[in-house]
Every structure is written in structure tokens, then in C-alpha cells.
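See structure below.
Removed from the display is one protein chain of the complex; every other protein chain stays in position.
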Amino acid sequence: MQTYISGIPLNYYLSLAGILFSIGVLGVLTRRNAVIIFMAVELMLNSVNLVFIAFSKVLSIINGEVIVFFVMAIAAAEAGVGLAIVIAIHRQKKTSNVDEINLLKW
Amino acid sequence: MDWMLILVWALKSALLFFIIITGCAYYTLAERVVAGFIQDRRGPNRAGPLGLFQPLADGIKFLTKEEVFPVNVNKAMYLIAPAISIVCAIMAWSIIPFGGTIPLPPVLANAVGFPTIDLQVANPNTGILFMFAISSLSVYGIILAGWSSNNKYSLMGGIRSTAQMISYELPLGLSVVIVILLSGSLKLTEINDAQKGLWFIFTLPGLIAFFIFSVAMFAETNRLPFDLAEAESELVVGFHTEYGAFKFALFFIAEYMNMITMSCVVSLLFFGGYNVPFGILEGSELQPLVGLAFFIGKVLFFAFLFMWVRWTLPRFRYDQLMVLGWKKLIPWCLFNIVLASTYVVYWGKYWKGIFN
Amino acid sequence: MLNLTEIQPILFMILSAVTVGSALLVVLNKNPVASAIFLVLTFFSLAGIYALMNAIFIATMQVLVYAGAIMVLVVFVLMLLNLREETHQEIWSNPTKKTVIVLIVIAYSFLLLVSLKATKDSDPTVITNITSPNYEYKLSDSAESKVTVTGNTAAVGASTFIDYLLPFEIISILLLVAVIGAVIIAKKDAVKKG
Partner (left out) sequence: MLEYFPLVVLLPLIGFLVNGIHYRKMPNTAAAIIGTSAVLIPFFITLGSLTAYHPMSNNAPHLFTLLPWIHAGAFQVDFAYQVDQLSLYMTLIITGIGSLIHIYSAGYMHGDGGFNRFFAYLNLFIFSMLNLVLADNLVLMFLGWEGVGVCSYLLIGFDYHKTSAANAGMKAFITNRIGDVGFAVGIILTYWYLGSVKYVDIMAAMPAAIPFKEIINYVALAFFIGAIGKSAQIPLYVWLPDAMAGPTPVSALIHAATMVTAGVFMIARLNPIFLAADITSNYIAITGAVTAFFAATIGLFQTDIKKVLAYSTVSQLGYMFLAMGVGAYEAGMFHLMTHAFFKALMFLGSGSVIHAMHHEQDMRNMGNLKGYMKITWITFMIGTLAISGIPPFSGFFSKDLILEKAFGHHGIGHVIWAIGLAGAFCTAFYMFRLVFLTFYGKERIDHHVKEHLHESPWTITLPLVILAIGAAGAGLIQMPHLFFGGTHFLTDYFKPIFAPGREIVEGAWKITAEPHHMSESTELILLVVSICVALTGIILSYFVFQIKQSVPPSDEGFKGFPKVVYNKYYVDEIYEATIIKPLIRMSDWLSASVDKALIDGLVVGVGKFFMHISEIFRKIQTGIVGDYALSIVIGTIAILVVLLYGGF
């Protein structure tokens, strides 16, 4: 039993989203630069957006797309605040390597 | 039939491409002639009659020059930057409607299989938003050029220019919101149709929006009085300091193309686009063609305005630029949005019928 | 209208290949600015996939917001920080840690794909369609107050302002707060003056 969107099976979209998400996880785990970790997180967000839209189309309801719209707005807010924090930290510690920012520990 | 449609699209695109490249070439010539006129001297007049072959000669010169790569540049980025600029500039054209639907002569109509043709390549229902999306990408061309050149003037110019474009995208977008409110649609064709009666420039919010838009327009295209990115006295020529030959030509063409795009957009958004005023020739087959003529006339006027302003006004200081953008234009835009909403809610039904 | 069903799978394959490839480059590239540019490319090709799915509004917003605004900000910050020298990654010099992490990620993606298969097998419903361009919305409970909108953009707009008005307002306030917060945090004298 297959479900198609624009002639492409739904599972293709979901697989693509899964792969993208894994790549994002890889990025978050391996990279140490705060800005690049941020970018990897954006990648993960986008893979979820893809899933939202795929199901929105499959189920023929628009809500998924609205949620994606909101996710974008929140991503924008996150970008603004997150990058501001990176800049503030960089100004203080002259680094944006997250391993060197480890004061909050036991 | 399907393939015929694709063929027509391809033909339209190719034709459009040819037209804008030529248009840009002659725009550069026009700029030099106008500059000459304003500075009370003669412009280029050697190549061909009235200097008409000058752009051609320039093009050949750019193409045949040696491609120089400065040491320590990031080559991939260095090459990609001008490409991004020109691609974005051309893509923005894909959604601009130059005229309404033109009926084809019967012979042609039988050959292609449909009776009419739109003077527009694509008409997505996000319309003007699409154009903004594309033009917001053109920032990458500039910032990458500045960064990859490995030159501090270039980097400074790139960062300045980026900050300027990000800042002025806000008033630009917010003043377009007025037009969207007044017309109730994002599609450029529908915005045009909404001005069949009254041009938006003749409504109060539209007037304010036009002034804000025209200021932001100069800033977005990096033209005087806002050409901080290439302020010669401070930054050599900014982000394309290290560029030469054809790569420079691409930046150059992209800049002029953006100006023509902006002229088209401002005519479409505020000055009635390709409508024929007062319903002259209504219903006639000639009307779309006359409308096209009107539209081109408006675009030419705004293209001239760009040159006129460039050779008349001095450059702003950087802090003045930012203060103008963030502290003056944006508050005015926000006020204007409230005004326009009130306008649409309370008087919308009256003004829509005027002159129609 | 034009029937594109035959070329759609091809387009999808090209776009997804570009997406995955550039996403990998985002993560593996040593140069932060190049990473950012590849991320833009990823977003752009994702926008293409959205457009392929007939979600034209989201595709436009993807380009406008992600590629045009967020990533410009990221590139801008990268240039401000001037991260050229900081490409050395400690993690890659530690082979055991590297292996562990790669193994974990592989396990993770494997599990994701397997779970996908599991859902596919248990999915009882079949809905095969390209969604119609018309959407219906109820303004209130009465039967007459239905709004029919045409086009993806109008549908998303109607849903946003009818079903999701409160979240929309909350998000606008969130954005305002984020703007103010970003300005305060990134202000130069904020630390000195307290």
C-alpha cells in the first residue's frame, strides 16, 4: 500500500527527512563551533518541517503547513537570540568553541 | 501540447533574458550620457552613431580581459559570488508581468494550440513574496565576494553592504505590506488589476508607502545616496575591489538589472502597472499592447530617476543611514500599516470604484 | 494544464541528492563559511522539494526566512567572529570518541529508517492524490459562514488567521521579545554597565 504526493511515495519524503535529521545529529555531536552546531540544529528543524508538510499533503489538511510557518518564525527568533549569545560569549572569552565554555558544571 | 507549453515558456524566458541583457547594456550607456548631461559635458559618442555601440565594445573588452585571481583568495567562493548576484537578479524577472494577456494571431494560435499568451514567465500565488525571497538571496553574492577576496576593504564593504541591505529590506517589505493590504493579493497581476481604478499612489497610505519604498529602493540597489558599500573615498570600491574582467561585469550587470527590476516593481505596485488609464480602449484587442507601452514608459521614467538621483545627491554617512532606516522609516512604516488597515476597513468599499 | 507526473520523480531525486549531499558538506566541511553556504544550498533544494509538493507558500517562506534572513545572519556573525583559524576540530584527533559517535549516529539513522518501515507496514489507509487547490474554512459554527479559498497561500493564510490566531499572536510577541533580547545581549556595553 503506497501513498503518493505529486507522484512520489510518501516514504521517500520521510526517508529523506530521516537522513537529514541524522546528518543534523552528526553535526551537533561532532562539531564544536557554536555557530555550526546552531546550523546543524537548523538542519534538524528542517527535516521535521519536511515531515510536517508531507503529512499535511497526504492527509489533505493545511494545518501542517501552518505549523511549519510557525516553526520558521521561532527559528528566526532562535537565530536572533542564539547568535547574540554567541557574540556576547565570543566577546568575553574570545572563543566560540563550546568545549571551552564549561563553567556550568559540578 | 504539453511540450508546446514548455517550449513557449522556454521561448519566453530566452526572449526575456535577451531583452534584459540588452536593456542593461543600454542602461549603462544611458547612465553615462545622463551623467555627461548633468555634468555639462559630452557622454560616450565615439563607438557608432551617437555612441550606440559603446556597450558592445565594453562587453567585448570585459570578455577578452585576462581573468586574474589574487593570491590567498578562496577560489570557489570567489567565483561563486558574482554568479549568485547575477542569477538572483535574473530570477527576479521571472515573475514580473509586463502586460496583460495578449491574444495571438489566428495562425500562431492554431500552431501552438492556445489562443492567448501572458506577458509573464511565471505567476506563482506568492507573487511579490517570491521576488523578495529571491532578492534577499542576492546578499550572499555581495557578502561572499567581500569575504573571499581576502582584502579588508572588500570585507568591510561586504559587511557594510549586507547590514545595509538587511536593514532596508524591512522598510521595503513593510511598505509592500501596504500594497498587499490595499489590493488584497500577493500576485502581481492582481495587484495590477486592483489599480484599474485608482493608482495606489493616490491613496494616503499608498503615498507614504511609496516614499518609504523609493528611499529603501535606492538603499537596496546600493545606489547613491546610499552606496556606502562602494564608497570610493573610504573603501576603494568595496566588495568588488578584487574583481576584474568578466567577473566584475557580472556584478555590474546585476546592479543595473536590479535597478530595472526595482523600477518595474515600483511602477507595478504604486503607479498602476500596465493598466491603461481611465479605461481607454476597454475591451479592445489593442488594449494590452497599449498597456505594455504605458508600463515601459513608467519603467523608463523610474530608471531615469535612479540616474538623476545618483548624479545629484551626495553620499550619506553610515550612521545616518542606519538612523534613517531603523529610527525613521520603520516607525513610519508601522504607523502606515495601521493607517492602511483603517483605510481598508472603513473606506475600502468607496475608493475601489473610483474612476472605473 | 501540463502533466508533470513523469518528470516529478526525477526532479525529486535530483533535489534530494543535492539536499543530502550539501547537508553532509555542512557537517563535514572545515570552513565555517563554506558550511553556511552549503546550508543555504540545502535550504534552497528543500524549498524546491516543497514546491514540488505543491506547498508553494512554504517554499517561498523557506527561501525568504531561512536562506534570506537566518542564514544571512549566520554568515554575518561568522564574519564578525572571523572564524577562519578555528577550523581545527579536537574531536577528530581522538579516534575512539570519533568511532563511538559515528557508530551512534549510524545506529540512530538505521533505527529511524526501520521505524519508518514499521509505520509503512501498519498503515491501513490509502490516500493517493495531489491536494485540490480549494480549501474550505468555517468561520463559526453556523453552516453558512464557510469560506472557500483558492491557492496554497490563501489556504495557509486562512488557516493561520482563523484556526491559529492565538498562536500567531503569541509568536509575534515572541519575536518582539527575541528582537529586544538579541539587542540587549549583543550590546557592547551591556557587560560593563551591568
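Letters A, B and C mark the chains as written, and numbering starts fresh at 1 in each.
Heads up, the rule we're going with is that a contact is a pair of C-beta atoms (placed from the backbone, for glycine too) under 8 Å apart; a residue touches a chain by one contact, two chains touch by 3 or more.
If you're wondering where the values come from, they're calculated on a predicted model, not measured in any experiment.
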| item | value |
| --- | --- |
| Contact set of the excluded chain (shown chains only) | A, C |
| Option touching the unshown chain, where A:Val48, A:Ile61 or A:Val98 are the choices | A:Val98 |
| For chain C, the residues touching the chain missing from this view | 91, 101, 104-105, 107-108, 111-112, 114-115, 118 |
| Hidden partner interface residues of chain A, rising order | 25, 28-29, 32, 37, 98-99, 101-106 |
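In this text, only the chains that are shown with their structure count from here on.
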| item | value |
| --- | --- |
| Averaged-CA centre spacing for the pair chain B and chain A, given as whole angstrom | 33 |
| Length of the line joining the C-alpha centres of chain B and chain C, rounded to whole Å | 28 |
| Chain C: positions in contact with at least two other chains | 57, 61, 69, 73, 80, 152 |
| Complex contacts: residues of chain C adjacent to chain A | 5-6, 8-9, 12, 16, 19-20, 23-24, 26-27, 32, 35-36, 39, 42-43, 46, 49-50, 52-55, 57-58, 61-62, 65-66, 69-70, 73-74, 77-78, 80-81, 83, 86, 89-92, 98, 101-102, 104-105, 108-109, 112-113, 116, 120, 123-124, 126-132, 135, 152, 155-156, 159-160, 163-164, 167-168, 171, 174-175, 177-179, 181-183, 185-186, 188, 190-191 |
| In the complex, chain A residues that touch chain C | 1-8, 11-16, 18-27, 29-33, 35-36, 38-40, 42-43, 46, 49-50, 53-54, 56-60, 62-63, 65-66, 68-70, 72-81, 83-88, 90-92, 95-97, 99 |
| Touching residues (chain side chain B, partner chain C) in the complex | 2, 5-6, 74, 76-77, 80, 124-126, 129-130, 132-134, 136-137, 139-140, 143-144, 147, 155, 158-159, 162-163, 166, 186 |
